[in-house]
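Mind having a look at this structure? Questions to follow.
The complex appears here minus one protein chain, its other protein chains still in place.
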Amino acid sequence: MLAFIARRLLQSVIVMLVVAFIAFLVFRYVGDPLANLLSQDATMADYEQARERLGLNQPFYIQFFNFVINALQGQFGVSYRLQQPVSQLILERLPATIELAVASSIIALVFGVMLGIYTALRQRAFSTGVIMTLSLIGVSLPTFLIGIGLIYVFAVELKWLPSFGRGDVVQIGWWRTGLLTQSGLRSLILPAITLSLFQLTLIMRLVRAEMLEVMRTDYIRFAKARGLSKRAINFGHALKNTMVPVITITGLQLGSVIAFAIITETVFQWPGVGSLFVNSVAAVDVPVMAAYLVFVALVFVIINLVVDILYFIVDPRLRDGARSGR
Amino acid sequence: MTDLPHSPEQPVPAAKASRWKTFIRSDIVWSYRRSPVTITASIVALLLVFMAIFAPWIAPYNPFNPATLNLMDGFTPPNSNSMGGRYFVLGTDSQGRDVLSTIMHGSRVSLFVGAMATLFAMVMGVGLGLVAGYVGGIWDAVIMRVCDVQLSFPAILIALLIFGVARGIIPPNQQEGAAIWVLIIAIGLANWAQFARTVRGATMVERQKDYVAAARILGVNPFIILLRHVLPNVVGPVLVIGTIGLALAIIEEATLSYLGVGVPPTQPSLGTLIRIGQQFLFSGEWWILLFPAITLVLLALSVNLLGDWLRDALNPKLR
Partner (left out) sequence: MTEPVLSIRNLVVEFPFHDETFRAVDGVSIDIMPGEVVGVVGESGAGKSMTGSAVIGLIERPGHIASGEIRLKGERIDNLPEADRARLRGKRIGMVFQDPLTSLNPLYTVGQQLIETIRTHLPLSEAQARQKAIDLLSEAGIPKAGERIDSYPHQFSGGMRQRVVIALAIAAEPELIIADEPTSALDVSVQAQVIKVLKKLCSNHGAAVMLITHDMGVIAQTADRLVVMHHGTVVETGTVGDIIRRPREPYTIKLIDSIPTIKRGEGEIIAAPAANDEGAYVTVNQLVRDFEIGRGSFTKLLPGKVEVFRAVNEVSFTIPRGKTFGLVGESGSGKSTCAKMIVGLTRPTSGQILVDGHDIWAGGAGHQERRKRVQMIFQDPYASLNPRWRVRDIIAEPMRTLGIARNRTEVEQRVAELLRKVRLDPSVMRKFPHEFSGGQRQRIAIARALSSQPAFIVCDEPTSALDVSVQAQVLDLMSELQAEYGLTYLLISHNLAVVRQMSSAVGVLHNGVLVENGPTDAIFDNPQADYTKMLLDAVPDISKVA
């Protein structure tokens, strides 16, 4: 078990280093870092000086090393566009994104798994056909259109819910939450649904496909031949075996919610890291882009690690430690 | 299941049944004929593709020719005559451009970007997948790790990143011309991993099969084995992913254009049109948004439905 986690940790570090390297390349070579720092009429001498000060004439690997050391301390330089430290920018907007992501993950997970099981067990029911068709439409609807549609119906026409922003927020330490005010909660509803729909359909289809696959296996046939009750077969045997692959993919999907929030945040003008990133891309604000990349990779790596450990707990074949290769 | 109908040990009669008949009787055609949804989807998809390809010739107006634009025509509601006295089926936008014509030209851009990006992703993914699956070892490990990491990020993020990087690298005066190609490469690079992973899996299965061993015993060049033996056998899943990938690429392009980082406004795609239309949603000119949105959804949905059907139809044969 410990060896397994250690190996996974090592792999995570490698992934992070690779991503950091890409971020570094972007940071260092996209655009001219100096042009954004110095005024138009800077002399060659000014350039040399700045180059010296920022360590830009040091060997490549030392520059990368410094980048990693700085990144570990949360230092990603100063945003070209907003002239503020990048870490501060991200930290300010992080709570908004996390609250949105967690809310929509819960929606996606609960409804996705429930609908997936339902449609797998009622394979031939009319309702299953309806749900499956809806889910295909759901996959074909771009997230931003869903957002626009929800805004039009619930904000413009019915005027039930706000169409943009976070509503009132409460400051708890450095965390600025919208969960404690009524307007904050009301503002969360539409973006959370918008963000969850795509993941919801994916999880539902995955659970359904895996469960149908499991229902076809010999051990389910054998369980039927032993006369076990339908309930025991469906929920005891089939569901547990379904969960093994579902955990992996679902976990990774939920990780991507944070990055997926980019679109939702733009549609609803939600003040999170995603909208910060989109604006940075449009303005080629390289330090923010690099930092965002590292941040998303970190989220991914952490979730991946948790998923691996869960996997380990569910499947006894892995626990025996024979091989962990997936 | 061994108890399926197939005749055991009988001398094979000379091959007489025409190829056309075998095709008509095949499972794929059979399942196509049995699925009205699929038939509808393919008709809708074909109509949209036709409309997009021939847009310059069949569109009622040329929305990008400033000479024919008339601000008097602006904000004409659907199915009515403008103040300039001209008729517009789907109405006009703020500048008096015919919505139907902009949709036709917009679908053209959307489809072109989607198809090219999918083609790019397919070529790259299939190539790397074949290598990873057949050669194995460290190549496999590296390619698949990259896939794993990339698949866990949404394609849209990767496309945005590549787009941002390209913007930083390409000189500003060339950006407008290059934008569409940057977009294609960005979306293609964001989508190759799905192909690679599937092809790698299928290749590993095929590589183990004895027909590959038979060719290896003969000393056939590995590259030829890959191309002539393995590739034809992994085409099925590639087609499925390609179809669904096309729908994804179209949505991704629309999303990027909606976010304002896609195609230049001089060459609006469906996403750009929706972005423009959204400004008028609150003031009641709903048609500027609605019709491009419907077209986009129909396009993505019909392609998705075809992909879904293709997957089910090919599945029992994929073994």
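Letters A and B mark the chains in the order given here, with residues in each chain numbered from 1 onward.
Just so it is clear, a residue touches a chain if its C-beta (ideal position, glycine included) is under 8 Å from a C-beta of that chain, and two chains touch if they have at least 3 such contacts.
What you see is a predicted model, and the numbers here were worked out from it, not measured in a lab.
Interface note for the absent chain: among B:215, B:239, B:281 or B:294, the touching residue is B:215. Which of B:98, B:140 or B:252 touches the hidden chain is settled by the complete complex: it is B:140. Listed by residue number, the positions of subunit A touching the unshown chain are 7, 11, 217-219, 221-230, 232, 236-237, 240-241, 244, 314-317, 320, 322-323, 325.
On the side of subunit B, the interface with the absent chain consists of residues 1-15, 27, 30, 136-138, 140-141, 209-211, 213-220, 229, 232-233, using the contact rule stated above.
By definition in this document, only the chains that are shown with their structure count from here on.
Chain centres here are Cα means. That of subunit A falls 24 Å from that of subunit B.
Subunit B contributes residues 145, 149, 151-154, 156-157, 160-161, 163-165, 167-169, 247, 251, 254-255, 258-261, 271, 274, 278, 281-282, 289, 293, 296-297, 300-301, 304-305, 308 to its touches with subunit A in the complex.
If you check the complex, the residues on subunit A that touch subunit B are 15, 18-19, 26, 30-31, 136-137, 139-145, 148, 152, 156, 252, 255-256, 259-260, 262-263, 266, 277-278, 280-282, 284, 286, 289, 293, 296-297, 300, 304.
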